[in-house]
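Here the complex is missing one protein chain, while the rest keep their positions.
The letters A, B and C name the chains in turn, as written, and every chain counts its residues from 1.
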Amino acid sequence: MITLTVLLFARAKELMDRDAVSVAVPSPATVGDLRTHLAAAFPPLAVLLPRCVIAVNHEFAEDSHGLNPADEIALIPPVSGG
Amino acid sequence: MITLTVLLFARAKELMDRDAVSVAVPSPATVGDLRTHLAAAFPPLAVLLPRCVIAVNHEFAEDSHGLNPADEIALIPPVSGG
Amino acid sequence: MIRLTPDPIDYHALTDAVVRPECGGVVLFLGTVRELTGDVRTVFLDYEAYPPMAEKKLAEIEADARSKWPLGEVAIVHRLGRMHVGEVSVAVAVSCPHRAQAFEAARFLIDRVKELVPIWKKENAPDGQSEWVHG
Partner (left out) sequence: MIRLTPDPIDYHALTDAVVRPECGGVVLFLGTVRELTGDVRTVFLDYEAYPPMAEKKLAEIEADARSKWPLGEVAIVHRLGRMHVGEVSVAVAVSCPHRAQAFEAARFLIDRVKELVPIWKKENAPDGQSEWVHG
């Protein structure tokens, strides 16, 4: 198992009332694995998650992207800047 | 005959070295008639005239448009503002 | 707002003047005197207008744009006289509820100004030669 920390923003941050969550996932882990474990560990995020993108080291990542504990991981709800 | 005064701008004004020219044309006169008489009376304008529009009372006018001495008539070279 | 002026254009004031609470998008276009046109170097330009007709055409262009887009405010200012490289010769500012409309309207306005308004410019080169630009 590895522990991944995921930064939260906007509605995700409000739903969890915190800036980041940590979740344990079996190693090796992909972005897709992270999604599954996040939804299970944090039910308030489950509805929002399918509409979010996962960013890894400031880049949008596909579900097949591999993860390690040193990565900066963020949950990106649909953006609405401008 | 009626006498028509035609305002000049840009290259037309420079070619004639004045702001306006007057030309006598048989009455009734159209914009097309004015063109013919302007070219004959003021040879320096002859080359430029086909590229110009005639404005009558601040509106672009077709060659068929009728003219009278009270009209404000202007020779409009291709515009290049902006 | 339509204006011909011999003075430098206060495009900052123009921008502020078009901001409206119901309009989420503001677009400002500035035409500036460019140093090079093709291979020809310009030192300054002289702009001349046929003012009463130019003002009438500008007002018609504004009305035409207002019939096409839900414009909040519109400002078109053209400067006349002598301008050096980098100076602003024309400014168009618009506000619209949405940004796509604001871009389209501003583009339409400046395109029509250049096509329809009796204003002419003369390019003055470093060697003292000058020439009227005729469309």
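What we mean here is this: contacts are C-beta pairs under 8 Å (C-beta built on N, C-alpha and C of every residue); 3 or more make two chains touch, one makes a residue touch a chain.
Owing to the predicted nature of the structure, the values given are computational and were not obtained by experimental measurement.
> Going by the touch rule at the top, give the shown chains the omitted chain contacts.
A, C
> Among C:27, C:53 or C:133, exactly one should touch the missing chain; which is it?
Hidden-chain contact among the options goes to C:27.
> In the complete assembly, which of C:2, C:17 or C:85 touches the absent chain?
Spelled out, the listed residue whose C-beta touches the missing chain is C:85.
> Residue by residue, what part of subunit A touches the chain that was omitted?
7, 9-11, 13-14, 51, 55, 58-59, 74, 76-82
> I need the residue numbers on subunit C that touch the omitted chain, in ascending order.
11-12, 15, 19-36, 85-86, 88, 95, 97, 99, 102-103, 106-107, 110
FYI, only the chains that are shown with their structure count from here on.
> Between subunit A and subunit C, what's the gap in Å when you average each chain's C-alpha atoms?
49
> Based only on mean CA positions, could you tell me how far subunit A sits from subunit B in angstrom?
The separation of the two C-alpha centroids amounts to 74 Å.
> Counting only residues that touch at least two other chains, what does the list for subunit C look like?
Not one residue in subunit C touches at least two other chains.
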